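A single protein chain has been omitted; all remaining protein chains appear in their positions.
== subunit A ==
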Amino acid sequence: MSVHIAFSGGLEDLFNKQRNLTVPLESQLTLKQLVFHLKDRYLQTRPELFMSGDSLRPGIIVLVNDMDWELCGKDDYVVQDRDAISFISTLHGG
């Protein structure tokens, strides 16, 4: 299975300036596990702007198929084949 990932609001700068990624997955992951997977395999720089402790940095908004992750279980949501998952940073420059 694979999922489509989109980064915006500056997060793309942490992922080699890529705004879109297709990420193949060998097993089913929860969103929390997916965040770790992205950090381990794809993140290039400044991990503190993507994660805080063992979870996604507060202030990053996640949409799963245009649905707020707060409405679909957040960390515990089980990622489905071909999900479109957007990570949007709200961190200001400066």
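Points worth noting:
As a convention for this text, a contact is a pair of C-beta atoms (placed from the backbone, for glycine too) under 8 Å apart; a residue touches a chain by one contact, two chains touch by 3 or more; residues count from 1.
By definition in this document, contacts and distances are computed from a predicted model.
Missing chain, UniProt protein name: "Cytoplasmic tRNA 2-thiolation protein 2", from among "Cell cycle checkpoint protein RAD1", "DNA-directed RNA polymerase subunit", "Cytoplasmic tRNA 2-thiolation protein 2" or "Protein YIPF". Panel shows subunit A; residues 8-10, 12-13, 46, 48-49, 52-53, 58-59, 61, 63, 66-68, 70-73, 86, 88-94 of it touch the chain omitted from the view.
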